[in-house]
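All protein chains but one are shown at their positions in the complex.
Naming follows writing order (A and B), and every chain is counted from residue 1.
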Amino acid sequence: MDLLIFQAPILMVQASMDGILLGILFALIAYGMALQWGVMNIINIAQGDLVILGGYIAYFMYLYGIHPAWGVIVSPIIMYFVGIGIYKLVINKVVDRDLFISILATFGISILFMQLMNFAFGADVVLANSGYGTTMLFDNSVVLPNSKIFAAVISIIFAIGLVVYMKKSKLGRAIRATAQNARAAKILGVDTEKVYAATFGINAALCGVAGALISITFTIHPYMGLPYTIRSFMIVIVAGLGNLPGVAISGMGLGVFEEFADYILGTEFRIGSVFLLLVLILVYRRFKLSKKREYLK
Amino acid sequence: MINKNLIIYLSILIFGLAAPFVFPAFKVQLSILCVLIILSITWNIQGGEMGYNSFGNILFYGLGMYLCASVQVGMFFPLAEWTESGGEKTFVHTPAQFFQGFGVGLAVAAIVPTIVAGLIGYSILGLRGHYFAICTLGLGVAAGEISGGIEIIGAGQGFTTPPFPNIGGLEARGEFFYFCSFITLVLTFLAVKSIYSTRFKLVLNAIRDNEDKAEAMGIQTMKYKIIGWMISAFFCGLAGGIMGGLVGYIDSTDVAFDGREMGVFMVLMAILGGKGTLWGPVIGATLFHIFKEGFWTFFLGWQYVALGVLIVVIVIYFPEGIMGWLREKYPERFGEVIDEADRKAQVELK
Partner (left out) sequence: MKIKNYIVTFVSAIALLLSTSAISFAKVVGDKIILGAAVSLTGKYSSNGVHTQNGYNMAVERINSMGGVKVGGKTYKFDIIYYDDESNPKRAAQLAERLISQDKVEFMLGPYSSGLTKAMAPVTEKYGVPMVEANGASRSLFTKGYKYLFAVLAPANLYLDVAIRTAVELNGGKGVKIAQAFEQDAFSQDVRLGILDAAKETGSEIIIDDKLPKELNDMAATLAKVKVAKPDVLVVSGHTKGALTAIRQIAEMKVDVPMLAMTHCDAAKLSKQHGKNSQYALCASQWHKTLTYKDKWFKDGMTYDADFTKMFGYAPPYQAAESSAALLVFKDAFERANSFDQKKVRDALAATDMQTFYGNIKFAPGGQNVSKPMVLFQVICDSSGKCENKVVAPLKWASAKLIHPIPKWSER
């Protein structure tokens, strides 16, 4: 127990700000997760590894003298095709199967990716410096790195862009139709195979954006993907499938919860408390539903 | 038929008892294999027979590991001092203390996880499908992270289990742990086999096939689900306790609550062998272990690439596992009579 946060209330402002900025970034990854879960009914364990791969693209741009911020444009384009490739090779064979099969298959992809990234990019922990400086608030007592603000802004832009795209474009409508009822969509002439491929591609592209942002704000390493996967799970489950504003809100909520848990319980329990929260939320929802003789499915 | 089975069982038993003397260099590998088989058999009770794909059995395994070691130490020495400063102080167990402690430790390691499973069972087993899978995953990870913050069991510095007493020469330690794990394996197998021959298994299968209907027929599904999970927890805890002694060093996330490896491997092994069968997990675990060890030796650093490809291939092409594949190929051997014309018609329909 650490009570510093109550002695210095300004820390609460700092924690909330940090949490919200962090949460928006998580929400972007979770958005991709929700998309593929909703449309294709698969859970992608390799989500975090796609994020890290996206981060490496930005890092290599940085290494060759290009400003890493351009990574948010380049990385999704490359990752889109990586996503399509993974879909064609593996995912299309698990789409119609039990959800559990997709968990295991993508777990396989995940360890494959980790290892290949380790060979390709080396085992060093790396990062890209954006040189964006810092914003000071409230008489210098709250500091917000500009790179985090940049990351949040870009995440919001991409998320809004995607929502609009889903609503307006032909492919977006096809994706939504497939999510509602794949069979009916097929009968009405939607090429569901193509829709699935595009969905997975878009998901990978979102991961690419998030990865580029993470390489600017945090660090990347071939074996660091799993925490991102699990956090995006958590966000999607709390928000519920197909609930887009919910994803954003629960993402930010998770970020804030993490920061506060860190201050109050101690850093060593930060991740543990997040997972305990996941369990508790699920159990809470289960009991709430069981009153109506229903269950989470 | 009974005779034939008896011969198979006897020969496996004899092989198991003779193995450490025939292949003395492989004792540790064989002990680990036994533990893997136990985990995979117990996972199969939920995942295979009951249709509840759990990623959380690692919780019981890790709990058993920490409990066994803590009891073994705590019975004779102050546990807090044992783990203080990364285990700097040295206490020595006499042989009698070591074995006594280990025995009591194993008993605790089996009983406490069973109780835990019973306590949380009602809440957790009310979830279905992937919500159950993810909830149990969260449970496993949370347990690992939280135990990593608890000082008395070593926290981040890990917990060195009591060293094996200096008796019986170099081979004694390996033999002791091998027989511990082998005997536990035999007990697990027999227990699970006898359970599978009762109505209990039919209830579990009914839950897997359609839980609502099972409930409508008047089966108290929740009771059976919890009992099933408690049986798993019992043997997982035992396996964890033995593994802790075998490894000799417990780390919260990498050894005890090793969800990323053991937690997923137990699922994979069961699927590779064929879930929902008695022998599937055994075969799956054995093959998996041979593969993993082989890749380790010959494809240094590439083992995860090979493993990743293997996993993808298994799940995509053999979701029914080896037993399922055999069953499809040789249905007669499994006591299934299939009308060839009917089968063809079905294949064409597909």
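Details
By definition in this document, a residue touches a chain if its C-beta (ideal position, glycine included) is under 8 Å from a C-beta of that chain, and two chains touch if they have at least 3 such contacts.
Since this is a predicted model, take the numbers as computed values, not measurements.
Of A:G161, A:G240 or A:G266, it is A:G266 that touches the chain left out of the display. Touching the chain that is not shown, out of B:P78, B:P95, B:G156 or B:P331: B:G156 (per the contact rule at the top). Interface residues of chain A with the unshown chain, by the touch rule above, are 2, 4, 8, 10-11, 14-15, 18, 22, 114-115, 118, 122-127, 129, 134, 136, 141, 143, 145, 147-148, 218-219, 221-224, 226-227, 259, 262-263, 266-268, 270-272. Residues 24-29, 32, 85-90, 145, 148-149, 155-158, 160, 163-164, 170, 173-174, 243, 247-249, 251-255, 258, 261, 287, 290-291, 293-298, 300-301, 303-304, 313, 317-318, 325 are the ones on chain B that touch the missing chain.
The definition used in the following text is that only the chains that are shown with their structure count from here on.
Rounded to whole angstrom units, the spacing between the C-alpha centres of chain A and chain B is 32. On chain A, the positions that touch chain B within their shared complex are 43, 90, 93-94, 97-101, 103-105, 107-116, 119, 226, 230, 233-234, 237, 266, 268-269, 271-276, 278-279, 282-283, 286-287, 290, 295-297. Contacts from chain B toward chain A in the complex involve residues 53, 123-124, 126-131, 133-135, 137-139, 141-142, 144-146, 148-149, 155-156, 260, 264, 267-268, 271, 301-302, 304-305, 307-312, 314-316, 319.
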